[in-house]
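Before anything else, here's the structure in question.
Here the complex is missing a single protein chain, while all its other protein chains stay put.
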Amino acid sequence: MNEFLNGMLQAINLILTLNPELVEITTRTLFISLSATFIAALIAIPLGGLINFKKFKGKRSLINLIQTLYSLPTVLVGLFVFLLLSQQGVFGDLNLLFTPTGMIIGQTLLILPILIGFTITALKTVGKDLTDLSISLGASEFQTIYTIMREAKYAIMAAVILGFGRAISEVGVAIMIGGNIRGATRVITTTISLETSKGNLELSIALGIILLGIALIINLMLNQIQEN
Amino acid sequence: MNEFLNGMLQAINLILTLNPELVEITTRTLFISLSATFIAALIAIPLGGLINFKKFKGKRSLINLIQTLYSLPTVLVGLFVFLLLSQQGVFGDLNLLFTPTGMIIGQTLLILPILIGFTITALKTVGKDLTDLSISLGASEFQTIYTIMREAKYAIMAAVILGFGRAISEVGVAIMIGGNIRGATRVITTTISLETSKGNLELSIALGIILLGIALIINLMLNQIQEN
Amino acid sequence: MNGGFQEKQILRVSTTTSLEDTGLVDNLETAFEKEHPNIDVQFVSAGTGIALKYAEKGDADMVIVHDKKKEQQFIDDGYGTKRYPFAYNYFYIVGPTSDPAKIKGMKNATEAFKKIMEAGEANSSVKFVSRGDNSGTNSRELKIWNNTKANYNSSINGSSWYIETGKGMGDTLVIANEKSAYTLSDSGTYLAFKGNITLVPYLTSGKDLLNVYSAIPVNPEKIKGVNYNASMEFVDFLLSTEGQQLIGNYGKEKYGQALFIPLYGKGEPT
Amino acid sequence: MNILELNGISKKYDQEEILRNVNLKIKKGTNLGLIGPTGCGKTTLLRIIDLLETPDSGKIVFNDIDVLNSSKKEKIQIRRKIGMVFQKPVVFRGTVMENVAYGPDIRGRDKNELKGKISEKLESLGLGGYEDRDASSLSGGETQRMALARVLINEPELLVLDEPTANLDPLSTEKIESIILELKKNETTVIMATHDLIQGQRLCDEIAILNHKIFQIGSPEDVFSKPKNRFVADFVGVKNIIQGHAEAASEGLSAINTSSLIIYSSESLKGPVHASIRPEDITISLNKVETSALNEFKGEVSEISKQGALVNVKINVSGEIFMVYMTRKSFLDMELTIGSPLWIQFKASAVHVFK
Partner (left out) sequence: MNILELNGISKKYDQEEILRNVNLKIKKGTNLGLIGPTGCGKTTLLRIIDLLETPDSGKIVFNDIDVLNSSKKEKIQIRRKIGMVFQKPVVFRGTVMENVAYGPDIRGRDKNELKGKISEKLESLGLGGYEDRDASSLSGGETQRMALARVLINEPELLVLDEPTANLDPLSTEKIESIILELKKNETTVIMATHDLIQGQRLCDEIAILNHKIFQIGSPEDVFSKPKNRFVADFVGVKNIIQGHAEAASEGLSAINTSSLIIYSSESLKGPVHASIRPEDITISLNKVETSALNEFKGEVSEISKQGALVNVKINVSGEIFMVYMTRKSFLDMELTIGSPLWIQFKASAVHVFK
């Protein structure tokens, strides 16, 4: 387990020396995963709200389907988006393959089910009394959903943090769509994979620790947002 | 996108012919991921309960840390467990590297933070009134925790489903600790990776679809359990 | 022998992903286990670096790789007993059909690389994709760049025409295909991906492109507990006529050509 | 003009019929009290009126609009004219101010402008200075008053109150009651469920006695003194109820034959009936007196219980028990104890007869 101690020292060293490649990769990682989380939250929270509050046929099945997509392997999402974005794919003309934008799209798709699913779960735990109260006070459907969201904000923020964690820690999408191209689409996880396959275990560990450090900072910030 | 259509056809074909290798891999996948989910739930649900109900210094920080571990990259967990289980590692004598048991340990560690964190989130949404009621009726601390768990069972089950999804869809741990050894530790995701790297995209897609099918069945079963 | 009812032993072989991707190891495993029912061969595939690490830590009994320099280092450090070369083939220099660097018909890999570099500097549509992952293929690529006498660190690495993927061979081929770029590939992976990509091979032989595969048992004196005997059984099988024939025929059915040329006891080609 | 009409409202939960063919017409500006035993469907009916629950059948007309057949948007508009205070008041996360501002907020009113108004409203409900308190930490009574403020701030045309003073002490109850009476001056219509009969009497123009269906509706005076049937009589606490058979007697009177007495009534219902005499209509004397009261009987004191300012005396007349209220003073003056013999008198016009 010496590797872990060395990894930690190496992590500190990399951070203190502000290793330029590390800075570049970290910035890119943050940009991509935060963007994906933000976009996914923007879609998932209202959508989850709608699904929770609307009564429709097949609702139970839809929720089951969403929960099933928690098991979506990242490679499969990667493959799917890759086929869409490749030169021969439907969106080939957009030239998004092997770009950070492409990776954002992939990660967004990856974490959408989790965010939608857990928004629904979060809202389910808010009592019917509050929904009734809001409606009774004259709220429109949209206003009611918004109100209940606010009541469930703690749980919804937990879902967002989870989504971010999934995005920043995943590697399948990043590698399939980004291609791990140095200077263009390399992110922390793909670098870890690369260094591991090179046998540079300590560097991998150092990078993993740095990733967790970043996640900690982001979580603290998200928690701060939620308090207000 | 033809690949997806073909992949789907191939998936159906593989299932209908009960391809023996597929059956073997699928059984192993299920065994490993269900075991990991089960063990993790067994640890995480009581632990999450304790953390939620106990008042102690640094609780907020502990929860932040747990939420940070949502961002744990699978490779890092893989690496960590690999170093522990390798012949030179602390638990080298147990000969667990490149075995399903080792993979179960890795996946358990991977999903523990999510399960603990979301158990806490689930319990937080149960009103203080119910805790008070339970205590007032003479429940011991343990009984109160159990009661509140039952009140939060929907959200806790959602967390378990999420944990299972994470376990069955991850590949980093499976490949680092399992080694993707044919006939011994090959699971669906590592097969997908292998087939993708071989260029057999359609087979990869077929396997991905089968994985989702299995996840659907398990989710339906877990939901069934929760109803009772 | 206790009447053949000996306890089943495991032989763990760590190998590179590019070799596993060809599917050869599956065939070797099946044939070997048929002859040695008490040995369970387990192939663990990973990047060359980690594959050697597995062996160094005693988690594998033998390695099969194709990176002579690293193999020698492995033996010099005392981890491996001896190299047993058992087959070879050639790396391919592949590129887009339009061949913007005009390397078609060239025979010398070093010259071809030089041309690609010059064309890349002159013309933004010429690109070269490197695996950049310290794999055997990547080592060979760097060796060829060195032969061109150009300074790799200053004039190649970091240039806009030179793309580093840090990925396996298959993914790298796919990226090269998407980017209409040249790349260096082992023949097996290229043939496996041929159906999915439009890249064509331009140089497929020559000294620079020679790719020798060898097996190295882990040294039981340095690493306690490794299964040296089984490793030697497997080496014997690899070098046996039966084993060599199996290797020589592999791929004919699927790709219409053999992927590996067995050595049949001849010395390692140079 | 009727602000609200309910026609044939029925509602079932799990096969069980909670409301059966409920008909109500409420004039603008009236206070209607909904009284009935627990579980009789009061809350259910109020929730239907607030459009939170859809009846299984029936028609609701609010301000001439057929509510059940109107669009979602119209329903929201109607709901904005109705304010309901729930029996179990719940609060939104946040301060008292945020809770009360909710209604104006969703109506798009400017919050800052409203702050003063909200503070005034809180003040008038005895919650002055509570603006920044965490709403979830309020006491039972405080929560109930905040819930009332939250509704009143929207100036509803129709105010629906589900047991509005159930958690309040007498002083707060008085305050709330005066606010409800105040609203009447502003033409606000009020429908309130209450289990406090006296409160219903004090506040309401009309009382409906509900037990899954409406048993009687009318002025409090009528409902309390002239119950139409035994259920209402029992429920409103009519005390002296006697079963008998009524027959025509001389001069437009009817004679009610119980097993042991004949009681004269000035009402004309015939056949098997119930008769009731309000305790306050019965006088007592130690000796037989000559009065105009047609009914005079001899009995003896069987039970004495003090209740607030009054003493309840039960008098046994040949097996029928009559309850009489006395002030403490006259009780002491007459020196009554259990077993004291005495005479009771009541007029034929004080005998109410019903089925």
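For reference, chains read A, B, C and D in written order, and residue numbers begin at 1 within each chain.
Operating definition for what follows: contacts are C-beta pairs under 8 Å (C-beta built on N, C-alpha and C of every residue); 3 or more make two chains touch, one makes a residue touch a chain.
Just so you know, these numbers come straight off a predicted model, no measurement behind them.
Among the chains on display, the ones the left-out chain touches in the entire complex are B, D. Across the entire complex, the residue among B:151, B:170 or B:202 in touch with the chain not shown is B:151.
Across D:181, D:198, D:286 or D:338, the single residue that touches the chain missing here is D:198.
The residue touching the chain not shown here, chosen from D:163, D:206 or D:267, is D:163. In the complete complex, the hidden chain is touched by one of D:50, D:98, D:142 or D:157, namely D:142.
Although one chain is not shown, part of chain B still touches it, namely residues 127, 129-130, 132-141, 143, 147, 150-151. Chain D meets the missing chain through residues 13, 35-39, 42-43, 87-88, 137-142, 145, 162-163, 166-173, 195, 197-198, 201-202, 234-235, 237, 278-281, 283, 307-310, 325-329.
Heads up, the rule we're going with is that only the chains that are shown with their structure count from here on.
Here the CA centre of chain B is 59 Å from the CA centre of chain D.
Per-chain CA centroids place chain A at a distance of 36 Å from chain C. Of all residues in chain D, none touches two or more other chains.
Within chain C, contacts with two or more other chains are made by residues 46, 171.
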